[in-house]
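With one protein chain held back, the other chains of the complex are shown just where they sit.
For reference, chains read A, B and C in written order, and residue numbers begin at 1 within each chain.
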């Protein structure tokens, strides 16, 4: 598996970076946040991204996709992470669309993926139920009724759920919370009676939703994949999401580090630049090393996904745990190195730290992934 | 509870320090180790210590004791820790003798404590069975037989067990490993048939033993305290042992820190003393703060023992966990600050680090004590 | 009956008679704190009565000399008064930087005339004081401040900019460090001025923090005229006064490590049981339990250390730079505590405002973000490490 970018990938990365820096510098996120934007991202920008093919990098050509790899998608996430771009790539393309891509039938794929690829539909995944990511702890129930299913339960932290036109809802058709068997995925339209969506505003200026399902009736055709075998579809989708989230966190942490480093080189105290103090130098060097290790595991995971390697689950947990920890360290240190100005809202470094912190809790904290990694490795 | 020494305590501390520095500098430990001394400590020195009353500081006057407190005993442990003095205070006075003091009848106390106070008998506690301290996980069985008890099982890490003339053996008279009920303490003479003692040599130059009991027959009068209620006796004894071990670890870590600090002030590299490098300065300051917190919790615990306070168990676990962590940090950092010479056997700093490491594993590592603390605090 | 016992009786009856019932209820929000001052913001009748009575008696500043309006009490009497106040659940009549910071400095360094003028105002809460120390360019190197005060004979002309001025938008007067001589080593050209925030040329702009709005402000001075008699101490010797005040500030911020700064009324164990599940009365997740336990133990050790420092002080052992230890460990522990809480509360601690999060969750997110400042304000952790290395450990520069 390649850990070095090909020429094409380098070119793509540069293109993405140029686009992002021009169209969506960090001030854009601030604008969306301060204006309490109803969508939470720039719809026009999203159209442009989709036109560039970003919404369909990993989708097959048959459905309007570019049929490229997760390495390429990861580069897009990394560069967007550097600029804190608000976009629906994760919720729509990787999570919601990912479930259809992995488990959907031809009709579903044609309908959903083609629309997503064109930037014409927003999706999300309604999975989590408590305060923590725990994909098997689903209590939401779907019971057979009127030739279809009736779903009841409530979901939290549904990313971009407030604007999603369709939700992939994970519900239990058999078994108990904690069982791997018995999960089923349903494609539910936002307008369906009994579905109540409450927007939640996060500290990183991004959005999620709480979703309440009180007897939401769906047809048999809304099922993605096999009844009761939802985990088969869900798990690879989550692993890919972990890979691209890790790429985004790497971008965010790298940029925060670069900015702190620049500050160390320019800010003067006691007559010298503060980067000449060995106490800070050693901490900067330590962060650099952690970031180098982070880069390696992100590349390794993305390229393992593309190669269809068997240890993708282990790698995905490894990448997420590592990036959780590195992003925390870098965010914390960067704010401290900026000193007083670092804790003001005016200075952008705090926005990086906040975004990284929300991503730490997204799809599993380090403790969750260490436990999962251990289980996968047989200990 | 007092966290500042009284004048009498300051005086005692100074007396102990003077005695230890004169009679047992660190070279003494090295001599005992390199000569593979059969006892593992200096018998003549132990006699002198006993004459000074150190063997009976906490024992009542009735049994030849000084009837002082654990704060005073802790000061002796701290000062001995500074000089890495090999002595049987822990095994004989606090653990073995402590069980008799806490749970013994008048006959047992008169016999055992008087002999210990005079420096005329060595004891130990045979409790641990696996690689870790787990006081309730006793599988050794004692069954009623011939009007007394017959004990079968095996024990590890019996401190100074190779020279102990009597062992307090913890065996199970009912229940299963893990149960708090059903433990019974027996006073067993070293020469008893079926008792096999194997000396084990530790990396700190100190000694313990593995003890095998194959049908060791003891009389009913060998029981300390109530049948099946051994935990009642054992737990306060272990808490007091934790308090004095923490005091010893504080002494050892403090001395290691003082030596590292002195090295930072004298060793030159790149034309300046290495203590002028901010990277090392900040680490030294950090260690100092951790040691200050350590000193506070050690004093707090010792004085809580003397005051008979209800939260002694929590404090004892808190002190041991804190000293485990601080001693590890200081030992590690001190060796690193000494550089190449620090990893040679010739330089004494390594002896401090080794002693601290063995004590970390003695009577529970940090993880054990964090769990115990949480349980005691109701979480 | 001893004199002290007599005083206790007197204090008890006086509080009983003079403290309005509303002033014996728990303070529920920061808005209910009485900061004194001309604007009298949010001052209810009961607050005014209580402030006036306490101020009149000098018990807002119990140990200050009677000649300047203080209570003139001995330390022992002041302790008794404090005990009786607590017993009666009486609120503090006045909270102010005048009492905690400026007043002691004036008593030590000001002229007789200045004391006569300013101290009674502080005692009575007539003036809301703010502190003008930090500057944007100075940071940890506080003494490199650039705000200039030119000697114009009968007045100083002040130009420059301060930052982190708490409550500058509400304060009446400022005590301010200014540079009166730029041609000498930085510590030797600083003076200590007092002036009215209503003076022409003073403007104030509140600072938004990563945790949201804050009492901090940026304060700008453009040709502000300050009468010469408002200089405290000798000209160019203001650094001596500043150092004394800084030590005090450090201990205050360090104290937050024990939870004084947090908004949560529940401890980490209870929160962990809620958010990570409970099993036989214990936190269900053993890794989270381990971390909570470590934190609780650290807090115990820290608490024992503050008690030890107090006992040592009582025993006459000189404190040394102990304030740096408390500032350093207290604030770093506070940061660790909030980070652990955030991590335990998972995605419920990612909210900023609006629906989907309860008050405890939103509060904790903000408290966590606010805690980032703790290791910066009042001297960064790095500065504290330098102080300990140099002054306690004797390591060379």
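The rule is simple: a residue touches a chain if its C-beta (ideal position, glycine included) is under 8 Å from a C-beta of that chain, and two chains touch if they have at least 3 such contacts.
What you are looking at is a predicted structure, and each value in this text was computed from that prediction instead of being measured.
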Among displayed chains, the one left out touches A, B, C
Considering the whole complex, which of C:10, C:270 or C:290 touches the chain not shown? C:290
For chain C, the residues touching the chain missing from this view: 286-287, 290
In the complete complex, which positions of chain B touch the hidden chain? 128, 130-133, 156-157, 198-205, 208-210, 267, 269-271, 277, 279-280, 328, 332, 335-336, 339-346, 350, 353-354, 357-358, 360-362, 365, 367, 371
What residue numbers in chain A mark contact with the hidden partner chain? 2-4, 261, 264-265, 272-273, 275-276, 278, 281-282, 284-286, 288-289, 292-297, 299-300, 314-315, 318, 321-322, 367, 370-371, 373-375, 377-379
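In this section, only the chains that are shown with their structure count from here on.
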How big is the gap, in whole Å, between where the Cα atoms of chain B centre and where those of chain C centre? 44
Between chain A and chain B, the Cα-mean centres are separated in Å by 52
At least two partner chains per residue is the criterion; list those residues in chain A. 277, 279
Residues of chain C that touch at least two other chains are 382, 385
